[in-house]
Each structure stands twice: as C-alpha cells, then as structure tokens.
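Before any comments, here is the structure.
All protein chains but one are shown in place.
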Amino acid sequence: MAGGAAPGGSTASDTYARARHWLLMPSWAVLGVFVLAPVCVMVIYSFLTKEFRGGVIWDPTLAAYDQFFFDRGLFGDSDPKLQWTYITIFWRSIWQAGLATILSLLIGFPTAYYIATRPAKTRALWVFLITIPYWVNLLIRTVSMKFLLRDEGPLNDFLLNIGLITEPLQIINTNLAVQLGLFYSYLPFMVLPIYAAVERYNFSMSEAAADLYATKWTTLRRIVLPAVRPGVIAGCILVFVPSLGAFLAPDLLGGAKNFMIGSLIEEQFKGNAGNWPFGAAASMILLSMVLILLMIFAHQQRRAEASA
Amino acid sequence: MKLLTSSAMALALLANSAAAEGELVIYHWFEYMPAELLEKFEAETGIKVTMDTYDSNEAMLASLKAGGMGTYDVAVPGDYMVQIMAGEGLLDTIADGELTNKGNIASAWADPSFDPGRKHSIPYQWGSTSFSVNTEDYDGEINTTDLLFNPPEELSGKINMLDSQGEVMALAALHMGFPQCDTDRDRLSALNDMLQNAKTHWASFNSDTAKEVLVSGDVSVGMIYDGFSAKAREERASITYAFPTQGYVVWMDNVVLLKDAPNRDSAIKFMDFLLEPENIAAVSNYARYGLGVTGAEEFLDPDLATLPEANPPETAGAGAFIAVCDQATQAVYDQIWTNLKN
Partner (left out) sequence: MSAKTDVRTYTGFRFMTILCLVVLYAPLIVVTVYSFNASRSLTVWEGLSLRWYAEVFVGPESAKFKQAALNSFSIALIAATLATAIATAAATAIVRGGKFRLRTPSLGLITLPIMVPEIVLAVATLIFFNSVGFTRGYMTILVAHIAFCIPFAYLPIQARMQGIEDTYEHAAMDLYATRAQAFRRILLPLMMPGIISGFLLAFIVSLDDFIITNFVKGAGVETLPTAIFGSVKQGLKPNIMAISTMLLGFSIVMVTLSYFASKRNNTQ
C-alpha cells in the first residue's frame, strides 16, 4: 500500500532513532482512532441488520451484500438472480471514471510533455498555471462547470454566436456532463506526475533514436512513452480513483439521475434510503476495488524501478 | 423616585429577558421559512435560532435516526411523517396547558388522524403536490398525470421529479388508479413497470431546484408543491400548476417537538410564536401555502385567496393524503423506489 508514496529510504539516517516511537505516537493516535478504527467499525456495520425506517440492529447478517449481488424480486421471495442494478452503477462509475481518465490523458500528456520541454525558467511558471485551478474549491469548480454548460449558458451562447451550432447542445444532466466534470476536476492530477517523469527523461535517448532514423512519432511511442510510463500510470490512478467515488459531479452535473457509486452511498446515509448496512457494504466494495488497484500499481512501480 | 423605580423595573425586565435567552435549533424544509420571521422571533425572545434544512420527509427521518436526535429541538414533518415519527418514539409530548396559544388552532386541524389531540405537533402550513407545466413549451391539456408518467414525445427528457419517495409513489398510485399501501402483487408489479418506463422520459430528480429548473427553462414539466409553483409563476408567468383529473397529493406540514430536545423551553416558545395569527400569516404570505390557525385572515395577503395554485378547478380529481404502510408493504414500495432511483 505504501507503494504510492515514496518510501523515503534514500537517506537512511538514524539520528532520532531513540525518539522515533514518541515522534510517531501522535499520528498513530489520531489516525488510528479517527481513520483506522472508523474503517473497521464500517466493516462491522456492513454485516449488521437494517432497521425498518433507518438505523441498525446488532444482529449479524449478510443481507447487505446479498442485496448488492442478488435480486430477489419486488417482493423479496423470488429465486435469487444476479442483481444487475448495483453492478450497473459500479460499472457506470468505472466507465465514467475511465472515460474521464482517457480524456485527461489525451490532453494531459501533450501538455505535460510540452511544459517539461520548455526552458527551465518558464517551466515553473507553466506548472504554476496548471496547479492554480487545483487549489480552487472543487465544489466551486463543479458549480462553474454547471454554469458554463447550461442550455442557456455561455458555452452554448458562444457556439450559437459563431454559428457552429444552430440549436443549444443539451449537455447538462447527461453522462457527458459528468465525464467533463470529472475530467475537469482532476486534470491537474494527470499533468503533474507525467510532467515530473518527462522532466527526468534523458532526451539523448530520443536523439539516439533519431540518429537511427526512427520517425518522431515512433520515438514517442517506443522510447519516450515506456520511459515515462510510471508517471503516466500515476497520473491515471490519481484521476481514476477520485473520479470513481465522486459525488459532486454526478449530483450537480448529472441531475442525480444516473447514480454513480458516490451518490449511491450518499443516498444510504443522507437521502431517502436510510440503509446503513447497505451503504457500508457498498463502501467496502468500493474500498476493496481501489486497494486492489493500488496494489497492482505498487507492484508495477516496483517492477519499473527494478528494471530501471 | 417613580422614574427610578420604573427604570429599575424596566432594567429588571431586560435582565429577565436576557436570562431567558437561549438557543433553538430548527430542522426545517428548505426555502420555506421567511428569514425576517426568525429575526422577529429572536428579537422578541432573545433566543438565538439555528436552522438546518432538508428536502424530503424521508431524508429528515433518516438524518434524525442517524444521530440527529438530541441536536434539534423542532422539525417540520408532513402529516404521514408525524404519524411515523410518533410511532418510532421520536416525538416528545406537549403537556396540556403548555402551549398558551393552542386554542388558536383551527377546528379542522385540531384533532387530525395523524396526531390525535395534537399531542406532539401544531399545524404549520398545508398545500398540495402535483406538477407544473411551462405553457410556452406545451399547449396541450395539462390536467393529467400522463404528463409525468406517460408524456407525449415533445416533453420526453424535459421533466423534473421531486426527490421524495412518499410524494412520487402516491402520485404514481393515483395515476394508475391504485390504492396506496397496496398489497396486490399484480398491481404492484404494474406500478413498478409503469415507473420504470416513465423514468426514461425524466431529466432529473431534484426537490431543491424544483422551482429553478422550471423558471430557467431547463425543463418544461416539473413536479412541485403548489406554493413553490406560485413563486415560480411570479418569475415566469407561463408556469401553470396542474390539478390532474386523476387526483393529486395534499399534505399538511406540522411543527413537532422532538424527543431529547436540547432547548425544550425555546421550542415551546417557538410553537406558541407560530400559533400567533400574525406570525403564521407571514409564513403563508411568503411561502404561498394555507395555514391552520384562526384569526389570521386580516394578516393574509389578499392575493392568496384567489391563487390559481390553491383553487382546484371543478375537473380536478380528489386530493389524497399520503398513507402510512406497515413494514412488509413498505418494503415493497422501498424496493420500487430503489429500482427507480438506480
């Protein structure tokens, strides 16, 4: 799990070795009590019984997971079939997050590459420009996007005025709006790691390839891309994972109609449904998916480091 | 000397009101209580008011059951929800004589079936729920639930629904001509299928923006409350409230005293305050709904009596309150709602 963060081993100093447990105590205490313990309690809740009209009964059951995976009909007594409702929601989330990631990669990679090949002085400024939007409140950015995309909003006005379209495009409350929102929310996360990787890339390799008559695009595909792959994977993870659990974009841009995982979970706690064990179970399934993804990533990263 | 004693008494009175100062935490529907009225209450009593909002009866219940009890003093559930909350033991009982203004309650609302004898609640506002149509976009007959559940091609994708299980299900039952809390399996399956098909024509589920989406033109048909629709009409004249021939939902919101209220005394004062005709009339003037207190007529905006949203035409079907189902029946409706929302 620690693969995502730098393990911090390059300068193995033991200056403060004697105090290390004291120094770590506050973070263990705070994170242990307010992060680790809650996740454990959530696991327990996912195995409890839902009380009629909200709340839980301390009675262990697999009902929440059963509800997730099996359809027992409207009246709860038909033969169990595979339940597609929630799998569809998860699949839709993966699909939306995946499209947003691809879109970010398509724009983010050239951008990162372009910035990394600028003279050192202007580079910092470019990075600064890319990071500013990330510092702006995500809610505000999503709201801005909603305003921009409205049927009577500035984007449609602009396109109508330049004559590119004759009728307003209906983007808001569609899957496209959600994808655009996710893409827009996390685009800087794609650019920065790729930028860091390209910056470290040794361009004499490109030159060597050119000397061997490789075309530029072949060089990009066969030499540059493999060399910066860890950065690309890191960027994809940083866009994909938060998109997967996103709540604001589907709620504000998608019209709260086509649920994503985040909205499904939220509905169990804040909305009409009030089914805590089911919300906890859905959270558990999401968490497992993300952890598996991160483990694969960490494994890849180790392999890349080993081969480098 | 007389001046001195009287100013001392005035000071003592001030001190008294300062001592009586407290807090009040209200759990209320969104955009429905005029801010000026709360300021008036604060000025009269010295009680500091905090208000949190919700957008459906079910969401309020879920939030209260999820650790919200003991943090709020009063809430404003609809009729059927008062009955559910009382059944769940979430409501405190108002003792006889505790409310000075209890006699102001109109006789029609003094002993409702959802709270016999008004033990836990006072009337707040009543109104109806159906839907409104932007007649600029649609010039056909609007007084039919077909516009929501079986819309013509031109309205497909231009419909907003309230994100409120009770009201959507009740209106759907009226559309099909079925009873509420039905236990007939064929009819329930038919209801489920009808809603699944209707969903393909809907643009969004949203209660908070029910007015905004109609006014902005984002949708042409939107499920809405009558008073909210009257406010929408003030901003866009073509928003017309429909009274379907199949019937529509009627409701009464009530101020209830919550169990474990941290500021019970403030809550009682607030309820008395809302039973003053002048105060509750201010809510009606703002929110455009009916009230349940006698003697308020002189304070009411004269326009309210002739609001098209509050005066159903003769063709209108009957108004129906939302029914409270037992656990097994409710489980089926919950399942239908889950199918619908996903």
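Here the chain labels run A and B in written order, and each chain numbers its own residues starting at 1.
Simple rule for what comes next: a residue touches a chain if its C-beta (ideal position, glycine included) is under 8 Å from a C-beta of that chain, and two chains touch if they have at least 3 such contacts.
As the structure is a computational prediction, the values presented were derived from the model and not from experiment.
Within the whole complex, the absent chain has one touching residue among A:F52, A:F75, A:W95 or A:F247, and that is A:F247.
In the complete assembly, the contact with the undisplayed chain comes from A:L138, out of A:I94, A:L138, A:L160 or A:L176. As for the chain not pictured, it touches chain B at residues 25, 27, 30-31, 35, 50-53, 55, 66-68, 70-72, 206, 208-209, 211-213, 216.
For chain A, the residues touching the absent chain in the complete assembly are 1-2, 4-8, 10-21, 23-24, 26-28, 30-32, 34-39, 41-42, 45, 107-108, 110-111, 113-115, 117, 124, 126, 128-133, 135-141, 143-148, 150, 152-154, 157, 184, 187-188, 191, 203, 206-207, 209-210, 216-217, 219-220, 241-242, 244-245, 247-248, 252, 261-262, 265-266, 269-270, 276, 279-280, 283, 286-287, 290-291, 294.
Heads up, the rule we're going with is that only the chains that are shown with their structure count from here on.
Centroids built from CA atoms put chain B at 38 Å from chain A. By the touch rule above, chain B contacts chain A in their complex via residues 56, 58-59, 61-63, 65-66, 84, 88, 157, 163-165, 185, 188-189, 192, 202-206, 216-218, 327, 330-332, 334-339, 341-342. Interface residues of chain A, counted against chain B in their complex, comprise 51-55, 74-76, 85-86, 88-89, 150-152, 170, 172-173, 255-257, 259, 264, 267, 269-274, 276.
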